[in-house]
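Only a single protein chain was left out; the remaining protein chains are all shown in position.
Just so it is clear, A, B and C label the chains in written order, and each chain counts residues from 1 on its own.
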Amino acid sequence: MSDSGTYELIQPFDLEDFRAHNRKKTKALTSKLMSESDAVSRFIKDGDYIGIELYGTVRCPMSITREIIRQRFKRLRMAGQGVLEIDMMAAANCIKALDWTYIGLEVYGVSNSMRRGVESGYIEKVVEWSNAAIAWRFKAAAMGVPFLPTRSMLGTDTFKYSSAKSINCPFTGKKVCLLPALILDTGIIHVNRADKYGNCQIDGISGFAAEMSRASKNLIISAEEIIDTDEIRKAPEKTIIPYYLVDAVVHAPFGSHPGEMVNCYERDEKHLKMYFEAAKSEETVKTYLDKWVYGMKNNEEYLNAIFPK
Amino acid sequence: MSDSGTYELIQPFDLEDFRAHNRKKTKALTSKLMSESDAVSRFIKDGDYIGIELYGTVRCPMSITREIIRQRFKRLRMAGQGVLEIDMMAAANCIKALDWTYIGLEVYGVSNSMRRGVESGYIEKVVEWSNAAIAWRFKAAAMGVPFLPTRSMLGTDTFKYSSAKSINCPFTGKKVCLLPALILDTGIIHVNRADKYGNCQIDGISGFAAEMSRASKNLIISAEEIIDTDEIRKAPEKTIIPYYLVDAVVHAPFGSHPGEMVNCYERDEKHLKMYFEAAKSEETVKTYLDKWVYGMKNNEEYLNAIFPK
Amino acid sequence: MQYSPNELLICLAARMMEDNSTAFIGTGIPMLAASLAQKLYSPNLVPVFEFGGTGAILEKLPLAVGDMRTFNKALHASGICDIMETAQRGIIEYGFLGGAQIDCYGNLNSTVIGSQSKPKVRLPGSGGANDVGSHCWKTIILMQHDTRRFMPKIDFVTTPGFLTGPGAREKAGLPKETGPYRVVTTLAVMDFEPKSKRMRLIATNPGVTVGDVVKNTGFELLMAEKIQRNEPPQEKELHALRDEIDKDRLYI
Partner (left out) sequence: MQYSPNELLICLAARMMEDNSTAFIGTGIPMLAASLAQKLYSPNLVPVFEFGGTGAILEKLPLAVGDMRTFNKALHASGICDIMETAQRGIIEYGFLGGAQIDCYGNLNSTVIGSQSKPKVRLPGSGGANDVGSHCWKTIILMQHDTRRFMPKIDFVTTPGFLTGPGAREKAGLPKETGPYRVVTTLAVMDFEPKSKRMRLIATNPGVTVGDVVKNTGFELLMAEKIQRNEPPQEKELHALRDEIDKDRLYI
């Protein structure tokens, strides 16, 4: 009565290795402030499995995404719940395999870059999941357990083309889907505020930041604002990501541009439209990337071009 | 290779019944303000399985506890992670069965009332768990799933005298403990602030309030302060318990007395010592209860006696 | 008054949203419908957005399921796990879904045209759709109506409808008494006949005949005993939509 999705795990997990890694990470309060370029080159290597936390174009770590493209990774594996950032990485041929839930441009339709990547075979493997399933897979890793049960995905091809399993519940006898833990090599999260050690605050809803941060072996934080640790200690209940999870803290004002950031700025609809228009063909998206990503040395240069003085 | 704790579940769970119950609860914004007496008589009946959220003597819903004793329940079943409140309920012979993790008086030693209850056989059944296990059992119910895996409890008599099971993980082949969901008939939680509909805020750490509130079929909230819903809407990220989970909202200033309440008041060490002294024998604790519980019509009368004008 | 197919869909969906009920709101038409419903019909509708917003007052139209407007003056702002678990516990009554293909049991495909491993057209994937379709009590499906979409066999079951028919959801382990409730299209409104769990025409849109619906449906459609006629968008609905909710005409 037990059943398995057809795909092997893109990112097999080892809880003992994860524990050993977590043990080695420093628990000292040491500054982790660095540039996008250092954060990406130190904590991502080609072939790694990465995850980016966001909700659509909201709170998306775009300055880090552009740096990943700039460093010309070619074989990344990813958990894909994404819009702009993943379309751009696909356009730049950074991705080889994906745990896929939703990749599209929301109201602007399908992701043509992903279509090209998948339909051409450049992206070699796509495994299906639901949004909650991916979030719960992070949660399993965050809890330090091998799987979490759910009643999602049952009875569908989403299950069949996943790496989930189903069993009969030992307590009720009824069928339940088991979602394997998803431990990231590197997670990337953009937050409202962080101190230099990596204690982070997020305003409003928090998406899957709590779970993904705890599921990451390495964690890159970009923050709109760097605050003093005294501010963190004044309201410790606001810390959603504690410092010991964090490896790099990047000060990235307008780090989610052209997307939006809660309590900071709205979407740059004009720039978004320009990009989505460009993304329709391989040639035009190349022109966009050449200008706005490869053509910029770093995020500061990008921001100076976006907001000319 | 699978294994089971020896005890049957004290509170068997039915996820379909829980879903149907949750569906029927009103989603309208209607006032749920009522007295301790109404909350307890409407939402607890003898034989029910209840849970009380707290950390030791901190944020413990004592005004509700006293009302439960006053209404002379005799056959309650409970999840027991407790100090003062559970000692008092045992002293008043309210309890027949327990999922037990820690019941004691912290620095003041063992709970003599519980010892009398268990050693005499008045409390008929005690099932063992760890603190995290009980919290994760609430979390399973809160997630709407039949169980959660953990690496706690393995290899011990705590497992053997529980209702947990162990299986070999279908992904790793390694042994893992499965904790069954714990759905409460009624949960009781004391908070810093609530609006009349039941949207609740808690200051500082939050113990297992988020999980237990979501694991309760009926939920009684007592609050130090009743605030306007506009205050809730100004900072929705502070809502830890949303209104649709809540059945009763009791305005209970000093509701945790003689325990403490974060940001409100410290422990009344003198009263605590008096109680713990009294709790040492059946006769003296009866005298305490006669005076401070049965002898008080309601919480107002209790507070007038505690803080004479 | 003139109106577009989307405006009609929005109005039909808005009228189905009950006051004091919880509804999972996705990007696009459901957001417009929920805004319209709060304004005209169901001021106490509790919109739930998958990334964490519950009970927002929809003063400005959200553009994404996680933007600030999804928790504007909300009662609760949490995260995706909390929201999805709330659905899994049976708290959320309605869910709105779209898709590229649907079959007679209300199963939906939003993943792929062709085969999953060698796709002809790769679509955006499940997102929250599979979860909404698994856990909400009543899902309402919003679609364009033609035979390329209403198919006897869909290429991929992303989101469960009634699967292979009566009893199949329960057998698969899905929660009891859940499943598709209505299919609202550019041509008509369908429900599912209780015994066979097959799609059944219950109302046609203005200017649409039963024959039009049948012709545009690629499988045999059951017929209700009495087929209703849907009211066209009313002036107050169009006014609210065009002049208040979507002034910038992003969607309509």
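Rule of thumb we're sticking to: a residue touches a chain if its C-beta (ideal position, glycine included) is under 8 Å from a C-beta of that chain, and two chains touch if they have at least 3 such contacts.
What you see is a predicted model, and the numbers here were worked out from it, not measured in a lab.
Engineer: Over the full complex, note down every shown chain the hidden chain is touching.
Structural biologist: Looking at the complete complex, the unshown chain comes into contact with A, B.
Engineer: Which of these, B:150, B:186, B:216 or B:239, touches the one chain of the complex that we don't see?
Structural biologist: Answering carefully, the residue with contact to the hidden chain is B:150.
Engineer: With the missing chain put back, one of B:15, B:177, B:248 or B:293 would touch it. Which one?
Structural biologist: B:177
Engineer: Determine which one of B:10, B:29 or B:103 touches the chain that has been left out.
Structural biologist: With B:10, B:29 or B:103 as choices, the missing chain is touched by B:103.
Engineer: Residue-wise, where is chain B in contact with the chain that is not depicted?
Structural biologist: Looking at chain B, the ones touching the missing chain are residues 54-59, 81, 100-104, 106-107, 110-111, 114-115, 118-119, 126, 128-133, 135-136, 139, 150-158, 161, 166, 174-177, 204-211, 260, 262-263, 267.
Engineer: Contacts of chain A with the missing chain: which residues?
Structural biologist: 15-16, 18-23, 26-29, 142-145, 199, 214, 229, 232-234, 236-237, 239, 242-244
Following the convention adopted for this analysis, only the chains that are shown with their structure count from here on.
Engineer: Could you pull out the chain whose C-alpha mean position is farthest off from that of chain A?
Structural biologist: If we average the C-alpha coordinates per chain, B ends up farthest from chain A.
Engineer: Using the touch rule from the top, point out the two chains with the most contacting C-beta pairs.
Structural biologist: Top-ranked chain pair by contact count is A-C.
Engineer: Centroid of chain B to centroid of chain C, CA atoms only: how many Å?
Structural biologist: Computed from C-alpha means, the inter-chain centre distance equals 40 Å.
Engineer: Using mean C-alpha positions as chain centres, tell me how far chain A is from chain B in Å, no decimals.
Structural biologist: One centre to the other, that is 38 Å.
Engineer: By residue number and range, which residues of chain C touch two or more other chains?
Structural biologist: As it turns out, chain C has residues touching two or more other chains at 53, 71, 77-78, 81, 88, 135, 175.
Engineer: Using the touch definition from the top, which residues of chain B touch two or more other chains?
Structural biologist: 15, 143-145, 236-237 - these are the residues of chain B that touch more than one other chain.
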